[in-house]
Structures are given as C-alpha cells and as structure tokens.
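Excluded from the complex is one protein chain; the other protein chains are retained at their positions.
When the chains are written out, they are named A, B and C in that same order, and each has its own residue count from 1.
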Amino acid sequence: MRFAFTEDQIALHDAVRDLLNDHSNAAQLREAWGNETGRTASAWGALHAMGAIDAMRAEADGGLGFNEVDAILIAEASGRVALAEPIIETMMVAAPLNLVTIGLSAAVVTHESPFAPWADTAEVIIELAADGIRSRHRQDTTLTPRSSVDGARRLFAVSPNTEVAPASTEVALAFRRGALGTAAQLCGLSETMITVTVAYAKERKQFGVPIGSFQAVKHHLANARTKLEFARPLVYRAAASLRDRDAEAGVHVSMAKAAASDAAMVAAKASLQCHGAIGYTTEADLHLYMKRAWALGGSWGDAAWHRRQITNHLERAPIGER
Amino acid sequence: MRFAFTEDQIALHDAVRDLLNDHSNAAQLREAWGNETGRTASAWGALHAMGAIDAMRAEADGGLGFNEVDAILIAEASGRVALAEPIIETMMVAAPLNLVTIGLSAAVVTHESPFAPWADTAEVIIELAADGIRSRHRQDTTLTPRSSVDGARRLFAVSPNTEVAPASTEVALAFRRGALGTAAQLCGLSETMITVTVAYAKERKQFGVPIGSFQAVKHHLANARTKLEFARPLVYRAAASLRDRDAEAGVHVSMAKAAASDAAMVAAKASLQCHGAIGYTTEADLHLYMKRAWALGGSWGDAAWHRRQITNHLERAPIGER
Amino acid sequence: MDLAFSPAEEAFRAEARAWLQANVPNPPLPSGDTKDGFALHLEWERQLFDARYAVVSWPEEFGGRNASLWEWLIFEEEYWLAGAPQRVTQNGIFLLAPTIFEFGTAEQQQRILAKMASGEEPWCQGWSEPNAGSDLAGISSTATRDDTNGGWRLNGQKTWTTRGAFCTHLFGLFRTDPEAERHNGMTYLLVDLRQSGITVRGVERLDGDEGFAEVFFDDAFVPDVNVLGEVNKGWGVAMATTGSERGLTLRSPGRFLATATKLIELAKSLPDTATPELKDRVTQAWIDAHAYRWQTFATVTKLVEGGHTGPESSMVKVFWSELDVRLHEIALELLGPHAELIDGEFAHWMKGYQFALSGPIYAGTNEIQRNVIAERVLGLPRK
Partner (left out) sequence: MDLAFSPAEEAFRAEARAWLQANVPNPPLPSGDTKDGFALHLEWERQLFDARYAVVSWPEEFGGRNASLWEWLIFEEEYWLAGAPQRVTQNGIFLLAPTIFEFGTAEQQQRILAKMASGEEPWCQGWSEPNAGSDLAGISSTATRDDTNGGWRLNGQKTWTTRGAFCTHLFGLFRTDPEAERHNGMTYLLVDLRQSGITVRGVERLDGDEGFAEVFFDDAFVPDVNVLGEVNKGWGVAMATTGSERGLTLRSPGRFLATATKLIELAKSLPDTATPELKDRVTQAWIDAHAYRWQTFATVTKLVEGGHTGPESSMVKVFWSELDVRLHEIALELLGPHAELIDGEFAHWMKGYQFALSGPIYAGTNEIQRNVIAERVLGLPRK
C-alpha cells in the first residue's frame, strides 16, 4: 500500500499548474467568456506542446502511455483554473480510445450530460450510449447552441446519430474516465474557491477587523476545507481503481464524483457568503469558478445520480464489501 | 382571520404553566425517573382538579367542552416541563371520545407508536387501528414492559386485541389529535432546551468570557430558535383546522408534527453541543428534556413519516392548494 | 383563532385575482435589472398604479386603497400566484415609503409618494459603501452644510445600489457631523440623481444583469426639504427602514408559496428525475413556505391588534432567504444536467437561484442576523 503520487507525477502536475497559471489565469478566462469559441487563446496549444492532451494515448499511438493515476493531477490542475477547454473529453475520453486526431479536441455527450461543451470547435462528437460508443466528425452533425450559466462553457445539442453503434465494451470505462476527470476538476475548483475567499477574508475589514477573524466566517470556510479534504482521496483512489481495472471501479468513481460534487457545492456556497456583496458581482473572480462548479456538479451524473448507482450496488453486494 | 389565542386561552395556559412549575419541575421529574410508575407525585391530580385532563370532554359528560385550539396550549405547557404523565393520550385521545373514566388515565398504541407509555397505570388501553378504535380495560390485556431512553416514560407492549373493531370514523381524528398534541409538546420541549442552554451559556465562562459570547454558540442557538419560530405556527394552525374539521386537517397535522419534530431535534443537538461535557452527564437537567424530545420525535409518526403523507397528498392534490 | 378571511376580504381576493389574470404580462417580462427590462417593468408598474394595485395598503390620496394588512397580504399572495413581475419599485415602496410615512413632512409625502408608486420616480437605496457593508455604521460619505443654497453638498461613494443605474432618486445616509462617532452624526437624505455632481456606474451582477450600481458624489446638492427626519439623527430613521426590510414588507409569503407550487409542478413534470428523496425535499420546502405564511399571519394579527415586531424580524429574514435558496437548489437538482442552462424553458430556475443567493447576503447578512437573534431575542451577551 502506498497511497500517494510519485515524484514524477507531482513534478508533471507542477509543470501543468505553472503552464496553466500562464495561459489560463482569471484575465484569460474572462477573455474566453467574451470571445467566439469560449476557449482560451493559448492554453490548448501549450498543453498539447507538453504532451498533456494526448498523455493517455498509448506510446505507439503518439501518446505518453499515461494511466488514470498519471492523468488525474492534470485534470485537477485544469479544474483549479476553471480551464475553458474540453480537456476531460479529449484527454480522458477520446484520446486513450484513439477517437480523435492528436492535438485536436473532442466533444462528448452522454445520457447524463446531453449537451456537449465546445462541440463547435471539436474534430469529433462522441456519444457514450447504453449500447456502445458512436463517434462522428463534427461536419456530420447538426449542432444547436445552448447557453450555460458558465459563459466560457459553450454547449451544443447534437443531432441524433442513427447509425448502428459499433459494439464496444469500452463505453463504461470511457464514462468512468469522464466522470472521474470531472470529479478531479471539481476538487481543483473547490480549492480555488476556498483560496480566493480566504485571501478576501484576510483583507476585507468590517467593524475594524478582517472579516476572516469572525468565527462564522471561519467555520464556513473550515467546513468547505474539510469537505474537500475527504473528497480528494476518493478521487485518487478511484483513479487507481480504474487504472487497475478493479471490478468495483465503477462504484469507486461514483463515490468520487458524488463527494467531489458535494464538496464543490459547499465550497461555492461558503465562498459566496463570505465574499458578501462583492461576490455577487462579476467583478470578483469568484463567479468564474463558482459557475463552473455548478455546471460540472450536474454533469457526468450529479451527486444524487452517483449515490443511486452506489445504493443499487449495495443492495446487491455481499455485506462486508469495501 | 385572527391567528392568535384569546385572552381566556392564554390565561388558562398561564395557570397550567404555573401549576406544572409547582408539580413537575426538574427535581420532581427526576423523582419520576426513579419511582415505580414513572409518573410524578402530584401533577395528574392537580391537573385533574383544575379540569385540564378532561377539558376536551363535552360539558354534558363532565368536561369543559374544549376544542383542539383550547387544548393545544395545555399540551405545549406539558411539553415544556417534559411532563411524565399520559396527558396527550388521555386529554386529547381518550377523553373527548369518552373512552376513559373522568380523572383516570388512558394508554394508546398505534401502528406508528406500538409501545404504550404508562400503560400499567392506565384504566384503559386504546388501540388506533386501521379499521377502527379498540378499547380494553387494562386488566384484560397483557403488558410487557419495554425500556425507553427516557427513564420516566414507562413503555409497554400490549397483547393483541382480537376483537372486531367497532366501525368508527373517529380513528383518523383520534390519531390526528394525538400527533398534534405530541407536536405541541415537542415545541414546548424545544423552548425549554433553548432556555436552559441560554442560561448556561451566559453563566459558563471559558477563555475569560461567557461561552454565549462566541459566535459559534450564538449561531447554534439562533438556528434552534428560528426552527421553533416557524414550527409553532404550523401546530396552532393544525389545531384550528382540526377544530374546524377542515378537509385538509390531516395534512396540516402532518406539517405540524414534521416541523415540530425537526425543530426539537435541532434544539436538542444545539443544546447539547453548547452545554459541552456538562450536558453529557445526567447532572445537568438538559438530558431530561432531550431524551423526551428524542422519544416523542419518533412517536405518532416521525418527521419523515409525516412528510411522506404530505408527499402522497401533493401527488393527488390539484396545484394551487394551500 | 379564526382561520377564515371575511367575505369582504375574499371578495377583494377574487377581484384582484381576476384583474391579475387579465393583465399580468404574458409571456413574462424580461429581467427588470437591465435597462430595457426596467423600462418595460415601469410600464407594468404604471398599469398597476392606475388600477390602484401598486400600493394597496397606502392611503387613497397617494394612490392606494387604504387596504388592511390582511388585504395587502392577500394581494401579495395573488400577485405572486399569478406569476406577475418582480416589483422594480420595491426599494421605494417597501423600504423608503414606510419611513416617509413615519418621519416625512406632509410636503414630502405629497411630493414624493405618488410619483414613487406610479414608477414616475423610481428610488434606489444608498446604504452600502465600499468599506461599509455589514458594518453599516462605518459609512464615510459626507454631506456638508451649504448655507448659501439652503442645503447639503454630498461627497463620497455608495455601492451595491440595486438598480441604481436606472433610478431617478436615491435615499441614504450621509455623515453630517464629522466629529461624531459611528452611529451618530448621520443624516437621512433624499437625493435626485439627475444632476451634475453624480456619476452612476452600473456593476454586473452574478447573473450578468447590470443590477447593481456604484454611485459617486462630487459636490452633489440636496436641498433642506429633502432631509428626512432630523439632521444628525439619520441612524434612528434608517433603522426604522431596515426593520421594514427584514420584516413584513420585502418578501411576502405569497412569493415563496408561488415558488413552492412551481417546484411541485416541476417535480410532477419530471417523473424520471423526481426520485423519492428529491420529492421528500420538495415536500419539506413546501412545508416551510406554509410555515412562513402562518408565522406571518401571527405577526400580522399582533400588528393589527396594536402590537409591534422587534428583533424577531431577524428570524424572518434568515428563514425566507434560506428557504428561497433551498427551493431553487431542489429545482436545479431536479433538472440535473439541464440546470446549468440559461436558455430554454427551465432557464428561470438558474436565474432565480442566482437571485436567491443574494438573500442571505443583503439587508444584513444572515451572520449578522443570527447575532441579532442570539443577542436580542435570546439575550446572549454581545461580548
């Protein structure tokens, strides 16, 4: 048993984090909200250049042969900056299955996430259906734009695919990777919301003292931090279970997504309340992260949906399972 | 519309409150915990002498002809002192149906409250069954004692009654009166738990100041007080609906019991936490009220059970019902 | 205890319901927190005013009906049940007007009230400043005596002024005695925003609407006739208003009953996602909306019989604001992956959620309200 990342994994994470701080900071994210595609100017290219986008592709296919544990810290780092790029869809869903050309992006729809983010700039639209994975080039689909509360997250309804699905056993794995990557992003978002709120609470004064010295503010943020502390290990464990093709990996992913979604909702609410009125404007950066958290909390199965999968599992499972 | 009690009703409440402070204070309640019957030495007699026990009996039958609104403040006052007497069972269930001799006590079992409190000192055991009301003299039953966490609340399982139930339309009314009286008691208990905790928090010092000056303690108690503030009106409204034989009275009683049970659980938890270790001993009075709250919260249908009745109602009801 | 409304009250309800059914805009108006939407809302407010439904509880001379508190509550229930628009005049008619009725001169009442209610002169609230939010007594905007012109010169800044970019007038507190400390030396002033010396900058709210404003004062002028109450006694005057804000008038129970009803409809329309655990939470929220209604009825009975409300209003503010958040949270959970959409048939839930999130923050954060409950309702020590 060793429940920690390797030095290499951490070094890679740090490199991705530094890259994203350069290419996807709050100002750059605001630009993405306002531009045509909703995507950042340079983050995708930079991530591609360092090999992150295609990291989970086999080395023979031009990737780095990363497994889910290798990739999960990249996903978390992308969440920390609310990266406005289809990284989970591409890095964790499409690329390891070789469904997209190296360097290009994919869009994904599932029953639990029927609108595909950034589909208009994707090479392929992938549908994770009950009976298998269907993949089409964007040009072969009709995209209908929908508006997300997250202004950078350009959503599209996709015209139905009437093709007979290719038989595939990978659909469960692909869905789990997508849900897991989203859970990791939610952990990153929680961390950022707490960080920006702590900074604000140390600086903002009322009644002659920083508002962060009030016990009510402290306890809001302590609760959020504690929720995150106990969500993150479930995400890392699910990553390892997926890597190991554990028979229970689906349950572990559901635990991770449920916990990460809940933690992000708690962090969002605590952060907004501690910001007070300034957090209620778009002038504070908080809303950039909070709205992404709202969107991702309900994507790839919300917390209640994942808990239901676990409940169903527990009704079948022998007692004592862990 | 006048949503308030009359001066007469308030005067009667005050008289009952004063009487109970004399006959059912914490010391007297502790005696009841230790004695053979679990009942107080003098409260029942005193309540009988002032006419409270049989208040809901028709005047022609020797009562005061009280309706549910007249009686509800008596029930609440009895909860405030955690009265160790079967007052709800007798005053609100048995007496108005003339099922018990004036001055004597009744015990009641229902599907949702299968153990009858203080049955061994009751004249009659009443069963509220789906098909009607069955009533037997205590001597015609076999009582098996069960132990409640509330040491004064002597519970008994009652041998099955195989008689054919008399057809009765009163069973729903009787159950609602019992649930409503219990809801009122829970409001009284919430009030007392908050009161004793506020007193302790003003007196107990840590770090050189009263613990009640800490924002965390303040907010625990503010939450409890707010829950009570919004539970009590539902109890009073349900009393009036029952009095008026409103077609929706059953729903209103369920709203009252659900809200009062939840409020009492919040008050109990906040009170214990604010007391700290002293509340975790039986030397503080808090436990007398808290344990009664736990017991009554689960009796006559717990909060979840009552919410389910309302959910079922809402699924049938036309939209716009209020 | 009498739960029935009188025949006259029921007749008033029927009349209001009929008028609203005939007149409520359909499809609903766009948000009143944008420039164009605000203008459309003012047209609606004018229509209400002309039918004498804008301010039913006011005296007839100012456009009201002398309606009782009960009738006012009935009207509010019908108003929200009919799906009628948010009141963009609300900060004037619900927050400022009660203060003018209590502290204003006859001249002020004549000059201000009817135009406020008709929407001709919409009012915004100038309370908060960049360094004075929860700590309202920390304001630093000044009003300096201008004897030459018989009035006051304003300097400083207000912020988070709801709909400030669209209103013609502002009411607020300004420091008139620079020597006085904290709660003293403030004066309640009524400011015409349509003058040089005032700059209004719209601030984008969470939901993207320009619903907030920063208001900058640079020697703006307020004549003496626009002092409300006594000079240097503004804090006491303002507290009467914040009492209104937290009390009966801002968030009538009808509003949450209407939302709860819509939530039940939503759950019924989504049988696949309305799981028993979500339906249980819908029911809980529905119970809470009714609890708020009956708690209000108890308060109104007390007021009608000559009683007063006190710090209990802080419990009311905590309750409705957190109920409003819960109602919308449950709706968003019902909507699952559709919750994030701000177009289409469900968009109003996300919009409403964002609006609801302001409830625990404005009009005194719920943290401050809980302090008030603990200290002034329960008697716990301040320090």
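The definition used in the following text is that contacts are C-beta pairs under 8 Å (C-beta built on N, C-alpha and C of every residue); 3 or more make two chains touch, one makes a residue touch a chain.
This one's a predicted model, so the numbers in the text were calculated from it and none came from an experiment.
Among the chains on display, the ones the left-out chain touches in the entire complex are A, B, C. Checked against the full complex, the one of A:Phe156, A:Phe175 or A:Tyr236 touching the unshown chain is A:Tyr236. Only one residue in the set B:Thr6, B:Asn21 or B:Thr282 touches the chain that does not appear here, and it is B:Thr282.
The chain not shown here is touched by just one of B:Thr37, B:Asn161, B:Gln273 or B:Asn312, and that residue is B:Gln273. Not every partner is drawn; the one left out touches chain C at residues 275-277, 280. Remark: the residues of chain B touching the chain excluded from display are 112-115, 146-151, 153, 155, 205-207, 211, 214, 216-217, 269, 272-273, 276-277, 279-283, 287, 294-295, 298-299, 302, 304-305, 308. Although one chain is hidden here, its contacts on chain A can still be listed: residues 1-6, 69, 194, 198, 201-202, 209-210, 212-213, 215, 217-219, 221-223, 225-226, 229-234, 236-237, 239-241, 243-244, 246, 255, 258-259, 304, 307-308, 310-311, 314-315, 319-320, 322.
FYI, only the chains that are shown with their structure count from here on.
Each of B-C and A-C has its own count of C-beta contacts, and the greater count is at B-C. Averaging Cα coordinates per chain places chain A and chain B 50 Å apart. Centres computed as Cα averages put chain A at a distance of 38 Å from chain C. Residue positions of chain B touching 2 or more other chains, listed in rising order: 215, 219. Multi-chain contact residues of chain C (touching two or more other chains) are listed as 367, 370.
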